[in-house]
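Dumping the structure here so I can ask a few things about it.
Note that one protein chain of the assembly has been removed; the remaining protein chains are unaltered in position.
Here is subunit A:
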Amino acid sequence: MAFCLEVSGEFACFTRPEMKVERVSYDVITPSAARAIFEAILWKPAIQWQISKIEVLNPIKWMNLRRNEVESIVSTRTAQTAMKSGEGHLGIYVDEQRQQRASLLLKDVRYRLHGEFQLTDNAGPQDSAAKFADMFRRRAEKGQCFNQPYLGCREFSCDFELVDATRGPDPIQDSPDLGFMLYDLDYSDPTSPKPLFFRAKMENGVVTVPDRYSGEVRG
């Protein structure tokens, strides 16, 4: 079942994994971020979304932004100790653990995302593709979602609209080679997800996304 969503937002940041400290976004949305948008509307363990095509409708624009961030994350060990003993030092003092980090963000983005889902091994006997397709269509048409979809980071929420895949504005007429791009993460070992990459090429504003098992996707 194929669906097409038009999404747009003021800012976006699809962080390149090799530049995570001072975040730098990819030029266009990654298949994994696009998948997450579909999943924010409907996801069940019984289905798996696959992105087939990304159309870029707005020119690629950048903006630099620096924010104060903290360097540490919640430590499990400290939390566990506090839990067991009933007291402890918990909390992060931001003034002591401050990092100023820049992000190179995309501005004013608009994409048409083409995605479809397949049933997975978790699908029960009463699950059918048609049922989920109806559910997705109903939700997307009404603007319903599990949580508000976003463009790479949660502070960059996006609007979404279910559109007819064959109509609408033309994509931009650019054909840059985007190089190796994050495809998605392989969660087959849930304790350590493995990144997968593919060679992304935009042709007249359209990035065709290969199938996960096509051999073009490398882990």
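We adopt the following convention: a residue touches a chain if its C-beta (ideal position, glycine included) is under 8 Å from a C-beta of that chain, and two chains touch if they have at least 3 such contacts; residues count from 1.
Keep this in mind: contacts and distances are computed from a predicted model.
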item	value
Record-based protein name (UniProt) of the chain missing from this complex, from "Type I-C CRISPR-associated protein Cas7/Csd2", "2-oxoisovalerate dehydrogenase subunit alpha", "Energy-coupling factor transporter transmembrane protein EcfT" or "Tyrosinase cofactor"	"Type I-C CRISPR-associated protein Cas7/Csd2"
Contact partner of the left-out chain, one of A:F11, A:F38, A:F117 or A:F198	A:F11
Residue among A:A2, A:M19 or A:V94 that touches the chain left out of view	A:V94
Residue, one of A:N122, A:N147 or A:S175, that touches the chain absent here	A:N147
Residue, one of A:T76, A:Q126, A:Q173 or A:S188, that touches the chain absent here	A:T76
Subunit A residues touching the omitted chain (full complex)	10-11, 63-70, 73-76, 79-80, 82-83, 86-96, 100, 102, 107, 139, 142-148, 150, 154-157, 159-161, 187, 190-191, 193
